[in-house]
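Note that this complex is displayed minus one protein chain, with the remaining chains in position.
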Amino acid sequence: MNKGQGLKIAVIGGGSSYTPELVEGLIKGYEDMPVAELWLVDIEEGKHKLDIVGKLAQRMVRKAGIPMKVHLTLNRREAIAGADFVTTQMRIGLLEARKQDEHIPIQHGVVGQETTGPGGMFKALRTIPVILDICRDIEELAPEAWMLNFTNPAGMVTEAVTKYSRVKTVGLCNSPINFQKFLAEEYGVDEKQVLPEFVGINHLHWVTSALVNGEEKLPEILAGGKQYSAKNVPTVGWDPEFLQSLGAVPTYYLKYYYMTNEMFDEMKESLEKDGTRADVVSRVEKELFELYADESLEEKPKQLEQRGGAYYSEAAVKLMRSLYKGTNDIQTLNVPNGTVFDFLPEDASIEINCIVTAQGPIPLMPKYIPEHIKGLLHAVKSYESLAIDAAVSGDRGLALQAMTHHPLVPSVTVGKLLLDEMLEAHKPYLPRFFEEEEQQ
Amino acid sequence: MNKGQGLKIAVIGGGSSYTPELVEGLIKGYEDMPVAELWLVDIEEGKHKLDIVGKLAQRMVRKAGIPMKVHLTLNRREAIAGADFVTTQMRIGLLEARKQDEHIPIQHGVVGQETTGPGGMFKALRTIPVILDICRDIEELAPEAWMLNFTNPAGMVTEAVTKYSRVKTVGLCNSPINFQKFLAEEYGVDEKQVLPEFVGINHLHWVTSALVNGEEKLPEILAGGKQYSAKNVPTVGWDPEFLQSLGAVPTYYLKYYYMTNEMFDEMKESLEKDGTRADVVSRVEKELFELYADESLEEKPKQLEQRGGAYYSEAAVKLMRSLYKGTNDIQTLNVPNGTVFDFLPEDASIEINCIVTAQGPIPLMPKYIPEHIKGLLHAVKSYESLAIDAAVSGDRGLALQAMTHHPLVPSVTVGKLLLDEMLEAHKPYLPRFFEEEEQQ
Amino acid sequence: MNKGQGLKIAVIGGGSSYTPELVEGLIKGYEDMPVAELWLVDIEEGKHKLDIVGKLAQRMVRKAGIPMKVHLTLNRREAIAGADFVTTQMRIGLLEARKQDEHIPIQHGVVGQETTGPGGMFKALRTIPVILDICRDIEELAPEAWMLNFTNPAGMVTEAVTKYSRVKTVGLCNSPINFQKFLAEEYGVDEKQVLPEFVGINHLHWVTSALVNGEEKLPEILAGGKQYSAKNVPTVGWDPEFLQSLGAVPTYYLKYYYMTNEMFDEMKESLEKDGTRADVVSRVEKELFELYADESLEEKPKQLEQRGGAYYSEAAVKLMRSLYKGTNDIQTLNVPNGTVFDFLPEDASIEINCIVTAQGPIPLMPKYIPEHIKGLLHAVKSYESLAIDAAVSGDRGLALQAMTHHPLVPSVTVGKLLLDEMLEAHKPYLPRFFEEEEQQ
Partner (left out) sequence: MNKGQGLKIAVIGGGSSYTPELVEGLIKGYEDMPVAELWLVDIEEGKHKLDIVGKLAQRMVRKAGIPMKVHLTLNRREAIAGADFVTTQMRIGLLEARKQDEHIPIQHGVVGQETTGPGGMFKALRTIPVILDICRDIEELAPEAWMLNFTNPAGMVTEAVTKYSRVKTVGLCNSPINFQKFLAEEYGVDEKQVLPEFVGINHLHWVTSALVNGEEKLPEILAGGKQYSAKNVPTVGWDPEFLQSLGAVPTYYLKYYYMTNEMFDEMKESLEKDGTRADVVSRVEKELFELYADESLEEKPKQLEQRGGAYYSEAAVKLMRSLYKGTNDIQTLNVPNGTVFDFLPEDASIEINCIVTAQGPIPLMPKYIPEHIKGLLHAVKSYESLAIDAAVSGDRGLALQAMTHHPLVPSVTVGKLLLDEMLEAHKPYLPRFFEEEEQQ
């Protein structure tokens, strides 16, 4: 790394409403990790937002009085060249595409969600080819850079990068860090005093241990009924008998699997009342950008915390810092499986506790993996691997297999309907699936 | 084996309507495998049927002119003592219990089926403790005997015997032999000229190769749309595009997973029109026993072939014969996994091609295992293993986990409802689940 | 296959003294497997022997009165084009090279043997690049052909073909068929009535079961002390206590590992008395070719059976016939591991019972794999994989690692001495190891 002259960070999708949080994190952590150049990149369609967010970032840095230069650009290669870290936060097809991902499945009686189910699959199909394009640039222009993926579906995107590029990458989700904060708050201790153990893959993990000052609090948590959730997920509660016999705390995303009916009903009702989550986010974003545009604003506005992705940037800055300094601290990350889960392929991405060395994360072996969950975990990973290969190849057959083997898709018939309708809806962002057709 | 003085076979559940087929098979195969004693055992409640079937069996043997003695008894230990083969074909709770297994899930929007879903789970919960009781007798009275399980759910029952007894056992299903016959008929060749390869577990397998005179016909079958099904399974057809991208022929039981909606609708409709499959079988059985009781009948009546379990007994006799003679021929059987599927436990039962030596079956490695199916296979096996342990322990928590992790159960809420209602409905046959309660 | 017009077989190394046995086999099996064309190919240096053997082959065929045409050629591509089977039996560097393989290790206190130890390693280094060249021709000119490897070290050569080409291949050794014959003779039964189970890799297997008419005779064999060996291996006997606690019959090649001292001493003594095994073979071959040249000879001479590789050709003809007819019979073959040994890589070649279908061999799962032997098996396979990669890459570092990790090489110092000396001795046949040097 450019330890001497300060680091260079490239933020792909720099015009995102999350960027101020990232900038705040870099400012706070400047002493430990001096960043000389922060490059915010976006595409032509995002120029307006990039401009607003970028200027806010520049005001924030100026106020902080640190020598970090904030560059705004539409030239991705210029941003990447020589970078130490590349982060990605993007949404191919913007919120309009997300709306389709949420809307179309609901119409066919299936969970419509950004990262889970058919919606998540199509987000992967749209995103992976673009991410791999970025990887080509990194391989050429910054081969030593770490790519920090927090583009969803983060697990699948990370797995695609691992399988189909030589870029060093780690996937990041805010869900583990949120659980850690929940645990610390619940027990009135500092975050450093808690150590939860996560077993699973992105958006499909189970907490199988929760140490607080070295004491195992899991049985208490399972019995106590204190429940933990996230802002962007409906709030149906867990059945206590189920939790206790499971012996682990499932992530709230697992409600899509364990409480499919309830989640579907809640989503459908909410859709009728408020529109999709995409609509909600769209309104929130509009308000945020109005705030950001205010030239007197020189710090991250409180309202951003309502946005749903709380602590994403905190997680990212923490990871960069640990990689930079080689702190060997424990973080929950998306990394290749290796032999951790002996029933999954070695190159499958999993979400697991790691220590972060200067050379990258090293996974900690889980204390144990409940027998109960292996099947569901494998089923979802099978779907993910098929979807990744479909995204890379544009092969409709693979996409059909991915869709019909997704545990939330109730039949081949529904799966095919969804596939056809969603391929059509996202056609502009899925060139690989329509290439042959166009050639004819 | 008692090769010198002829074999002894004990048929547990000897009063079953299937017995005449088995007797026919033993008569036909007498020259290759001389059976000196055939013991038909049943319980007190089955005495009447045992009597009718038993007498028919005796007439059949007399007509055939072979020195095979048919014994009827309610004394299981007497039947088992010194046996070479013990077969089991039983239904704990009789057809009335099956009716509940089919009816209750449908009421809650879930597939109601004898071997798949909550119905299959409860059949396992009722059956496994009884089978293990029988195993205790075999361990004591006929430790060298082979136990041939064709009691459903055959895979789970076999796995329970493997895990919780020292009895030598093989599980048997008529589905593979039916596919073989279908293939032979389709191509106008003898059964010996076809070699399909089965990958999976009982009632959840995929045909991944189909050699006819050494030529691979699978692509042709997948493309051709010629479809294969069984009498006791609704007849919705496979989608050809799905089959081709899957690259394998799924057993018709997989329709419960791949076409859940359609199967549910068809079942529900049929339930309203004809009652459950249990009702249909009940009527068929009534007719069969009227036939059997006719003292002029000296052979298996044609009508038995309508019964649904066609070729079950053919499969059983074939297996006994191969074990007896050490023919080293290929049969598809339920045996422990070993290292065949590296993602499943070694003691999990799988359904796979084996050669049958005199010392037992030896599995053939599958040519390949499609990536697509690994997750679903693992998910169902996870449920099965949980249900087996629940059956043995009577642990409600394990039963809840089995139920809620079954891919066809849409939520913990529905799973709990089903568990409660079905535990209550089958209470007399589930003593291990109510022991503590009673002790209080 | 060219089932209509008769098969075409190409024999690479057709001038071998073994060829008359192969021809005899093809004649005997002609009815079952009509071979229209037999192409014997050899290199320029082998022209004289090819001529003698080829003419004998032609006389044999003529006498048999079958329409099989025997072609003699130095043009490998012509022989391969359109072939159904390609067999390889060759010795790169001829007997002179074998002499070095046997002689040099002995000088340094290490077993000097054609297939085991440093000698086997150098035979692999010389042979694999040539075999892969042949594979290039097969891929181009006969992509559907089966390549039957009986070139030693057969396991390593087969593994190299599997890893580094698309050619369909099976490795063959006469050791299993010899054990089968020994067993049949011992118990006075037909070969078809015995079924030994082999666990391991080529020249490193253990017999873990020996069924004779379906009865397990292994304990008897282990206790009885009747011992089995081969003509080309010294005759030190096994310790009975060792055999019994091992619970398996090791192949005689395992004496190099289990009785290293004794084997070394016997070899050294024999070297001083008779020269190397290569010298012995050289004399035998000389005599054989004198016989072959006799124009009145029209059949395989008895003396060939003294040659050491007895039944190699019988094994080969049996395998071709089973592939041709899809007999689904059991043969012991060298095939990729898949998941059979869960501690070895999936593409490692293993020697194991298979059924031979028209589409190729399918391995039978071993009944069990003794814990005792796993380490030694893995150690030798680690060496083999390193040596294969060294052969393909010409990388000296890999070769050094292969040599020093061979269980029979007592130290890095000795390993390096052997490596240096043998590289020098075989320099003409190891171009890949000397390329860079030459370029400088």
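Each chain gets a letter, A, B and C, in the order it is written, and its residues are counted from 1.
In this section, contacts are C-beta pairs under 8 Å (C-beta built on N, C-alpha and C of every residue); 3 or more make two chains touch, one makes a residue touch a chain.
Just so you know, these numbers come straight off a predicted model, no measurement behind them.
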Which chains here touch the chain that is missing from view?
A, C
Looking at the full complex, which residue from C:244, C:303 or C:393 touches the chain that isn't shown here?
C:244
Considering the whole complex, which of A:364, A:392 or A:423 touches the chain not shown?
A:364
Sort through C:113, C:152, C:328 or C:382 and give me the one touching the missing partner chain.
C:382
Tell me which of C:165, C:193, C:260 or C:282 is the one touching the absent chain.
C:260
Counting contacts across the full complex, list the positions on chain C that touch the omitted chain.
238-239, 241-242, 244-246, 258-262, 342-344, 371-376, 378-383, 385-386, 396-398, 400-401, 404-405, 407, 410-414, 416
Chain not shown, touching residues in chain A:
195, 209, 211, 213-216, 325-326, 328, 330, 338-342, 355, 357-359, 362-365, 367
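Going forward, only the chains that are shown with their structure count from here on.
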Indicate which of the five shapes (line, ring, star, complete, other) describes how the chains touch one another.
line
Just curious, how far off is chain C from chain A if you go by their C-alpha centres, in Å?
54
Please work out the Cα centroid separation of chain A and chain B, and write it as a whole number of Å.
45
Residue numbers in chain A touching two or more further chains are none
